[in-house]
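Every protein chain except one is present and positioned as in the full complex.
Think of it as A, B, C and D in the order they're written, each chain with its own count starting at 1.
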Amino acid sequence: MTNRPRLRLGQSLAPGVLAVALFGAMAMIVLNTGFADEMVGFPAGISVTSEIGYALFDFTALQSAEGSIGDTEPFLAAFLLVAVVLDAALDAALVLAKRETEGEPVAALSSRTGATPGTTGSDQVAATDGSGRRRESADESAASDTAAESGGDS
Amino acid sequence: MDVPIEYFVLLSMALFSIGLFGILTRRNALLFLMSVEIMVNAANVNLIAFAFYHGNLTGQVFALFAMALAAAEVAIGLGIVLVLYRNFRDVDVTVPTTMRW
Amino acid sequence: MAVLELPQWTALAPALVFVATALALFVIDSINPHTRNRSLLAGTTAVGALAALGVTVWFMLAGVGTPTAEGGLGVVELFGGQFVVDQMTLFFTTVVSIVTALVAVASYDYMADHTYQSEYYSLIMLAATGMAAMAAANSLVTVFIALELASLPSYALVAILKDNRGSVEAGLKYFLIGALSSAIFLYGISLVYGATGHLQLEAIADNLDGADAYGGLLGLGILMLIGGFAYKTASVPFHFWAPEAYEGAPAPISAFLSSASKAAGFVIAFRVFTTAFPVEATTAVIGIDWTTAFVVLAIVTMTLGNFAAATQDNVKRMLAYSSIGHAGYALIGLAGLSADGGELVMGAAMMHLFVYGFMNTGAFLFVALAEYWGVGRTFEDYNGLARQAPVACAALGIFMFSLAGIPPLGGFWSKYILFTETIGAAGTNGAMLVVAAALVVNSALSLYYYSRLVKAVWIEDPIGERDALAQPIGLYAAIVVAAVLTVVALPAFGPIADAAQQAAAVAIG
Amino acid sequence: MEGLFDYAPAIALFPLAAFVIALAFGPKLPKKGAIPGIVATGGSLLLSLAMLAAVAGGEEGYYHETLFTWAAGDAAGEIGTDAIEFTFGILIDPLAALMLVIVSLVAFLVHVFSLEYMNAEGETGLPRYYAGLGLFTFSMLAFVYADNLLMAFMFFELVGLCSFLLIGFWFRTRSAPSAAKKAFLVTRFGDYFFLIGVVAIAATFGTVQFAGEDSFVAAAAAAIDDGGQLFGFDAETWVTITGLLVLGGVIGKSAQFPLHTWLPDAMEGPTTVSALIHAATMVAAGVYLVARMFGYYALSPTALAIIAFVGGFTALFAATMGVVKDDIKQVLAYSTISQYGYMMLGLGVGGYVAGVFHLMNHAFFKALLFLGSGAVIVLMHHEQDMWKMGGLKDKAPVTYYTFLAGALALAGIVPFSGFWSKDEILYDALIVGLEQPLIMAAYAMGLIAVFFTGFYTFRMVFLTFHGEPRTETAEDPHSVGWAIKAPLLVLGVLATVAGLANLAPVAKLTGAEISFLEYWLDGEYGGLEALTYHSYHETVPFEEGAIGSETTTMLLGAGLSLGLALAGAFTAHALYNVPSPTRHTEKLGGAYDVLRSNYYQDEYQVWLAEGLTLPVARAADRFDQTVIDGAVDGVSSVSLFGGDRVKRIQSGIVTNYAALLVAGFIALLIVLGFLGGWFL
């Protein structure tokens, strides 16, 4: 049965006021700024998309006969950079999304956890488990068996 | 007769505030991502409007780049939500408070 | 003096070296996916970082970036003004490469047997590229994209310990606040574009006088830009992600974030606010001197960072708050700018970021070492470590006292020159005296919690029994190198100070 | 004769050498360090006699030499001097030569005496004892021939240290160290005023030299003549003030009225120490200092009057207390205080010769009495309570007769030395008193004290030597060897004969020049013109009256004092010279208790130290801990509490972060907006 998304109201709406206040302030600013009443607009007859293309690769040489629109800045550097960004994003997303087959350790210092069962007294869990504020005894649940734990007091 | 620029700016500010409202009130991580998307698009509206206002294409080309980066961001966002779900069995952003003070 | 005349674009060599190493790591990963050969991976990464460091230092010595008037090879303008390579770029790239090298060497032990080691190192390299690009960015476009390039891999790096609750939670919060801040930053860029019609920093500066009608709009835009920089440098009010992120992330990554990405955040802030919005021109437009915003930010960040750190009982979280405190100190660099220059105060801030870079990395790497030993996380768990690991604890002592600014360590120079220049700047702008007072109060408080850690390690007796502590090569090497750098920074502070002050003069001039 | 003066430093250095030898090699020496002590003091005695001869024989008859510059610098003196030099130097003039002989003689005799008194009893720590004696003699001799006030002060304090060490010799007991501490602290309190005096004189006159043309006395006289202002006071009042400040030290050291309480407690030390230090030499240091700078005091009549009055009052005050004491050494202690009161009276009325004469005599007969009491104590196996003695007359004839000679001298019975000097003091006081009511009061008190002196002296003699032995130890006392008898005999002879030095009344009656001491101190045989008796006499501003002619007043005074002394002796004879005397003094009732507890001076001073200063100190300490320390800790706890509160805003929930982030942004926006005029 579909559970239609219900708007969970209640105390969580209070912060919304901040957004409205921000909008009010920004609107005041806009009303106060003296915009020129008409737009400069683009010269007719030049296809904007081709201009975007030339600006993208800074091809002033291939510009069409009637010259470019305004003084658009070259974006070649941005283009190269965004390529690297997308590659990085892909790589990062894959790392996060990929499901490890059983037994592949993803915990830090995992070699240490296996190798030194002997370190009593201190939680040999992966070092950076955000061990919860309620500091139980030393044998706090190791992060690796996440199944049981329900996480922080929700 | 073109539409005066104030309307475009007000529209974009409204969109921006709606996105912000979404972030502040909803507790679902995916909705958080959607709200951020709205805020980015608000910025794009602004860019396009001002591009036309100033008569140069910088704004438009940059809007393209903004969209690309928004997409990259969402990709990683979804990755993070996936890992969140695997660990906390829930996508509610207010659940993980193991580290505070 | 350059032996061989290199083409113009090679000025971006450091960033290119980083990208090349990242791609090399991809190739290694594709040849042997999920490789466990950590020495190859960490080695390539470290070599890449050191190569970038080498190139940068070579450029600085060769005079790339120093204006021809002062006998340099001139400031290199690339891609039609989108990138610029000058003293400041090279100065911050050195910081980024040093920290990256240290983190890479440390991760050799820390991330041993981790499934996604190759991706881990490639993401570090990509983030480093982003930071190098940020150092060189000269237009809001390249700034934004470089910022994203630095942030996106960091989100993944923080959450890379996928089955560790802390790491995931840290990644989540870091991502959410990061996404929100980049959206605000983008909106700020659009408003600035709206007011000036340009995104290239010099172009914005030229169009400022034309934008006097849009005072409010430009002001709001600038404020949002400040928000974006505040997020990257973890300054109040955009700092909320920092404590969790640094505590939850793997320790080398916390070091990487709190040293390298903070420095990168500052370089774009310096770049944008000295090139695009010179003080007197912008004040004419937006009616208020933006340095007041930075004065407020600096004081609040310093105070919050130090006061919150004083009563922590988790060491890593204390270091996180102390890093926020140091962001406050660096903000003074911007708060002290004034109509007639003030490059000295910015130079002092840059010096501080340089020395802070390896002090702070060292401290976090010690925490990594402690996690490697599995001794626990709180001050009591650290009690009496010096009895078993005197060298590492001596290094920790050096880092702590240097962060506190006590001679005879490098941190002294950076803090006290910053203090001197703050008072110097107070000559013209009275608010700086309040900042100086805040600096005194906060560094006094920082003495307390830094020495608390030294007390725990050197003075207290261990609470439980502890068997011999292993000595991982990678972590030890990184910590010792960082300690040596901190100690050597005191006598060898001359060149650092000159480089920073020249860079600041060029950026403002 | 001139060459002899070059050996002057040796006088002091011999005992110093003895001190070092005793301290370093004492335990290994045969008599535990006694021999070097005896040899050293003997050497000093011979050299002092040589100095006496040199002063008498030499053509200008004095020796003033600066040995060593201690510190020099430029300092703006009040009278315009711009540099000052603090030096160690030697000044031997008739007065100093005389005192050198007295000190070294008594020291020598005491060293011989302690051979038997201390060594025989098998005392432990003897090297420390002899070292202390050596150091004491060194400092005393150096003090005697110091040529400037600062050097005098330095050795004045060193002498105080030695008295601390020697009183506390038997430190294992509880009472000796506390007596030593009390002695040092009371004298230190006096020295505090003395130091202010020294600093004031140095700062005013730019010099501290006693003699020579640049002495501070000459400078003071010059300042008074040209009537300038010194530190805001006119010259004479300033001289008086500084004089009285130095007098503070004198009163402390010579145990005069307010600061006398330490001397009776000082009897805790060995009797030989009491004999040397608390009878002959150290206590005399104060009076000797007044004599040494008498020119300075002569310039201010008020200072002299105060000295005289304090002297007179102390004489009577101490004498009354001596009457009720049962311990033989206590009686002698109070008698010393009283006798020094006389000397102060003598000097106070301008009777310079009389004062010095009584100083000399007293040194001999009081040393004799103390050594005698030491002998008695040895006889009585260390018993000091007179009511347990009696009848020792025939068991120790030598001790008895020497002790009797000393007693007669102390009481001031005619042929013995005590009479001549005490009578001369009273005579001088009388002739000045006739003109000055204050001095007359002092004279009266001095006169009454003669009666009490006679009484307690002979009470002591009768209780100890006469009557039936009251305990079995008194039956067969411990025998006494020659090391004790020899010094007693020497001092006995001196006590009887010393009077001949200055038979002033006889000289006046017969006109014969037999007042040798007067000529000696008057510079007949040599000495600095400024330091002679006649020059002092001219400066002393007191006129002298007379009853009838001068001789009648002299005879009247002498008769009166002799009569009183005899009366005192006779009453003691009547009450105590019976086979088994009873405690007559109890009959005094209330007065007895007051006298017994020394007019509650001790309680008052102990209360001042324990009752007042200690609680104030503890209150200061509590204040210091709570308020000042509290403030410091308060600051740190406030900042830590602040830190704890600030930490709380990091609640862990992302939406809160976003909300706070936006709130912060809006706040910044509104602030800048209003300042920048964005919203208008």
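FYI, a contact is a pair of C-beta atoms (placed from the backbone, for glycine too) under 8 Å apart; a residue touches a chain by one contact, two chains touch by 3 or more.
Keep this in mind: contacts and distances are computed from a predicted model.
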Name per UniProt, for the chain absent here [options: "Acetyl-CoA acetyltransferase", "NuoM family protein", "Thiolase C-terminal domain-containing protein" or "Proton-translocating NADH-quinone oxidoreductase subunit M"]: "Proton-translocating NADH-quinone oxidoreductase subunit M"
Partners of the unshown chain among those that are drawn: C, D
Chain not shown: contacting residue from C:121, C:246 or C:412: C:412
Chain not shown: contacting residue from C:344, C:392 or C:453: C:344
Among D:177, D:228 or D:545, residue touching the chain not depicted: D:177
Option from D:69, D:510, D:582 or D:597 whose C-beta touches the chain left out: D:69
Touch criterion as defined above, residue of D:4, D:120, D:158 or D:434 at the omitted chain: D:158
In chain D, positions touching the absent partner: 68-78, 82, 150, 153-155, 157-158, 161, 168, 171-174, 176-178, 180-181, 184-185, 188-189, 192, 195-196, 199-200, 202-204, 231-232, 609, 613-614, 616-618, 620-621, 624, 628-629, 632, 636
Missing-chain contacts mapped onto chain C: 344, 397, 401, 406-408, 412-413, 416-417, 419-421, 423-424, 426-427, 430, 433, 436, 440, 443-444, 447-448, 451-452, 454-455, 458-459, 490, 493-494, 497-498, 501
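Keep this in mind: only the chains that are shown with their structure count from here on.
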Rounded Å distance between chain A and chain C, as computed from the means of their C-alpha atoms: 20
Computed distance of Cα centres, chain B from chain A, in Å: 10
Separation of chain C from chain D, taking each centre as the mean of its C-alpha atoms, in whole Å: 78
Junction residues of chain A, two or more chains touched: 12, 15, 18-19, 22, 26, 28-30, 32, 35-36, 71, 73, 75, 78, 82, 85, 88-89, 92-96, 130-131, 146, 151-152
Multi-chain contact sites of chain C, meaning residues that touch two or more partners: 141, 145, 148, 152, 155-156, 159, 162-163, 165-166, 169-170, 172-173, 176, 180, 184, 198-199, 215-217, 219-220, 243-244, 247-248
Graph class of chain-chain contacts, one of line, ring, star, complete, other: complete
Residues of chain C touching chain D in the complex: 172-173, 176-177, 180-181, 184, 215-216, 219-220, 223, 226-227, 236-238, 240-241, 243-244, 286-288, 292-293, 296, 303-304, 306-312, 445, 448
Chain A residues touching chain D - in the complex, by the definition given at the top: 12, 15, 18-19, 21-22, 25, 28-29, 32, 152
Parts of chain A lying in touch with chain B, wherever the complex brings them together: 8, 12-13, 15-16, 18-20, 22-23, 26-27, 30-31, 35-42, 48, 51-52, 55-56, 69-73, 75, 78, 82, 85-86, 88-90, 92-97, 130-133, 146, 150-154
